[in-house]
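Worksheet for the structure shown next.
A protein chain is absent from this complex, but the other protein chains hold their places.
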Amino acid sequence: MHETSEHAVHQHAPPTSFIRKHIFSLDHKVIGKQYYGLALLAVFIGMVLSWLMRIHLAWPTWPIPGLDKLSAVGAPAGVMTPEYYLSLMTMHGTIMVFFVLTNAPFAAFGNYFLPIQIGAEDMAFPRFNMMSFWTTFTAFLVMIAAFFVTDGPPISGWTAYAPLSAVGKDAGPGLAMGQNLWAISIAIFCIGSLLGALNFIATTLDLRTKGMSLSRMPYSTWAWFVTAVISLLAFAVLLPACILLILDRTAGTSFFIPSGLVLSDRLQPHAGGSVLLWQHLFWFFGHPEVYIAILPSIGIVCHILPVFARKPLLGPRATIGCMIAIGFLSYMVWGHHMFVSGMNPFSANLFSVPTLIITIPATILTLLLIGTVYGAKMRFTTPALFCLGFISVFISGGISGFFLAQPSLDTYLHATYFVVAHFHFVMAVASIFGVFAATYFWFPKMYGRMMSDTLGKWHFWLTFIGVYCIFMPMHYLGLAGNVRRYSAFVDDYLIALIPVHKFITIAALATGAAQLIFLFNLIWSRFRGPIAPDNPWEGTSLEWSTTSPPPFDNFGGRHMVVYQGPNEYGVEGTANDYVMQTSPEKIVTG
Amino acid sequence: MSESEMALSAGQSGHGAFMEPSPYGIQSKKLTMWLFIISDAVTFGAILMVFSYLRAGTPNWNAPFRFSPSIINGMVMTFVLLTSSLTMLGAVEAAKAGRKAASLKWLGGTVLLGTLFAVLHIREWFHMFDEGWRLFQNPTGGPVIFGAAFFSITGLHLMHVISGVIALIVIAIGYSTDWLDANHVETTGLYWHFVDLVWMFVFPLVYLMNASR
Partner (left out) sequence: MGKLFAAVVFVITLISVAIFVMHTWWLPIDISTTGPAVDRQMNDTMIGTGILFLAGQLVLGVFVWGSSSRKSGRKIRIFPGGATPLVTAAIILVGLEILTLTFVGSKAWGAIYLTPPAANSLRVDVQAEQFAFYFRYPGPDGQFGGLHPDKIDDGSGNYFGLDPANDIAARDDIVVGSLVVPVNRPVELTLHSKDVGHSFYVRELRVQQDFVPGLDIPLHFTATQTGKFEIVCTQLCGLGHYNMKAYLEVMPEDQWEQWLKSQAGQ
């Protein structure tokens, strides 16, 4: 009907200049890889930061070689100061949550595979797409710049609670320029994410190829779609919150600062704001954010597991229903982060109930995944192992949620390592396992070469055992009352727990080292891996109906027509045990 | 993100025989505008919540505005903006019916009214600056938070109006040179009505509820 000239160009002539092809590319596949590269860089930085923190926690007096080069003030002679610990902790949390968990499973793989999985040539708005990435990249640069300002990155944690984050340099080191950069970076990040979310939703709704009805979309596409909807609303709240924070910090307003505060012996010139207001705004975004981090990985696992189980996912409708239910409920529970924050204690019950209710769809998803494994003919490839590992760590992380969702237990467990264990299992590790599964699974499609399965398996086993050694003991620490966000344990009570911290640190260093296997595998396979066939795993969805890697317009000018759902594995009476989505074959169900 | 960027970005809207029909039967661009509006409404919702929350938590809130001139001025602004929605409606109807010249005239009217709104608004701001209002100062002796909230909320809205006016100009030029079509006019119309709608929340909350007598 109506084709813009630009669209036509896109269809026929891929750009040839290096810059248009690899840097300012409009191709969703290149943008997806750019997001992946950014997430890889970010996770590397975030992991090194966690090592530094862990070493300091276990052996606070050990000098870390080279750390004084990064910050002579923060780590004189390589021994970090308490404030530098908090700076690194803030950067670790922020980089991991925003630049790794929001980027890798959602923006990176979503960009690459969502259009392909629905049979589209590109995203609905390629130019927006490019802008999203470069906006996000700018946010990353601004965030990293905080390392290089005079008194270092902010020390207020990834949650940036006011008034610590709002009053400026009187509150402590890192809270002047460092905190400004933090707030600006997050505001920019919000814009990038909002642009991305618009694009994902419009693409999913409007660019599906013939026959790709909503109910035939792969689960990963569903998850990206639901995640985009959550992002669209969540970042729309964080954006104004960050802008108000910036105003408080630079323009003298007092949205988050009450009157009568005395910091650094100075009565602060602010009045009338509310500290809890920041917490409400932040967590109204923050809780949905944790689902932004985990839902894409759930979708990815639901997509990949059946391929290797050689049988359909159990309860496809229930799965999608649960994803939607989780997305919806995620907006009603933000107060569970604020049980002891001083908000009205009656509301604790109001927030506790929906929080516990969320465990129902989460439990259903887990049970359906376990049920899918039942009676399967499992092919134990690396991506399959990461999917199974995902189920295990998701159970482990979900269980502790039952504790934290109850106000009466949160009075004891809040702000202890129990919380650190909980969110690392359920959000960090689970989501990263999804990303690993996705990487091993889709690498052949993205680069046309297979990754080494042997190295992959070593990577899996070391990581799987490693994360349990790191994060399971944190539950015990939390139960014993070990407070988090402490840069050293000097209380009589906490000193007794330091041996556990030493164990965790050793495990963290070993597990971190195991990631080098992954990095090596990634780089080596990119250049030396065996050439991948078009459909190495015998999958059904559309990405396996095109070449590895796909041509510029994804299907080489062909228009795909879809006849099946994505779930046709273990089908009897067919040539193979599966039916591609593009195959017009009739399936006789017995 | 301004309207013009949306208009400039290349969208694929071809729903030929090769595509599933869009569930809403509208262009991608228009769908995206709706999505943007939802998201932006949440942003405005958040900032209006901030205002209400702070107001509820401030015991001695005084009403800094008096009927004349603030409310009268606000009512004129409201009237201008409402009228601009009507002219926008005219532009969209005309564009849909293919009456390009008429549509362009209506668009021109909308641009003028939008500009008038912005001018009235900025004039009011300068009056308030003269009286001693700042982001962190309240010359009436009431809560200082009012200045901060007032300027941020109306500032955010004003920013939307100004980018809307710029978008309308770009669209009008594009439409007159056949670079853009009636759909672009319609999509921009959605945005313009949204900006108008937001004002219908801002005006009572920020002006009327803070007026003495």
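So that you can tell them apart, the chains are marked A and B in the order they are listed, and the count of residues begins at 1 in each.
One rule holds for everything that comes next: a contact is a pair of C-beta atoms (placed from the backbone, for glycine too) under 8 Å apart; a residue touches a chain by one contact, two chains touch by 3 or more.
Treat the numbers as computed from the prediction; the structure is a model and nothing was measured.
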Checklist line | Visible contact partners (per top-of-document touch definition) of the missing chain | finding: A
Item checked: Sole contact to the chain not displayed, among A:173, A:192, A:383 or A:512 -> A:173
Next item on the list: Pick out which of A:385, A:446 or A:470 touches the chain that's been left out of the picture.
Entry: A:385
Margin query: Given that one chain is not shown, which residue among A:150, A:250 or A:411 touches it?
Written below: A:411
Check: For the full complex, which residue in A:75, A:164, A:177 or A:326 touches the chain that was left out?
Finding: A:164
Next item on the list: Go through chain A and note every residue touching the omitted chain.
Entry: 81-83, 86, 155-157, 161, 163-164, 167, 171-173, 257-263, 265, 267, 273-276, 309-311, 314-315, 318, 340-342, 345-346, 348-349, 352-353, 356-357, 359-360, 363-364, 366-368, 370-378, 380, 385, 388, 391-392, 395-396, 399-400, 402-403, 406-412, 414-416, 457, 461, 464-465, 468, 472, 475-477, 479-481, 483-493, 497, 500, 570, 572
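Everything that follows uses one rule, which is that only the chains that are shown with their structure count from here on.
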Notebook entry, point to check: Where on chain B is chain A touching in the complex?
Noted result: 1, 8-20, 22-24, 27-28, 31-32, 35-36, 38-40, 42-43, 46-47, 50, 53-54, 57-58, 134-136, 143-145, 147-149, 152, 156, 181, 183
Notebook entry, point to check: Given the complex with chain B, which residues does chain A contribute to the contact?
Noted result: 1-4, 6-7, 10, 121-122, 124-128, 191, 194-195, 197-199, 201-202, 205-214, 232-233, 235-237, 239-241, 243-244, 247, 251-255, 269, 271-274, 277, 280-281, 284, 559
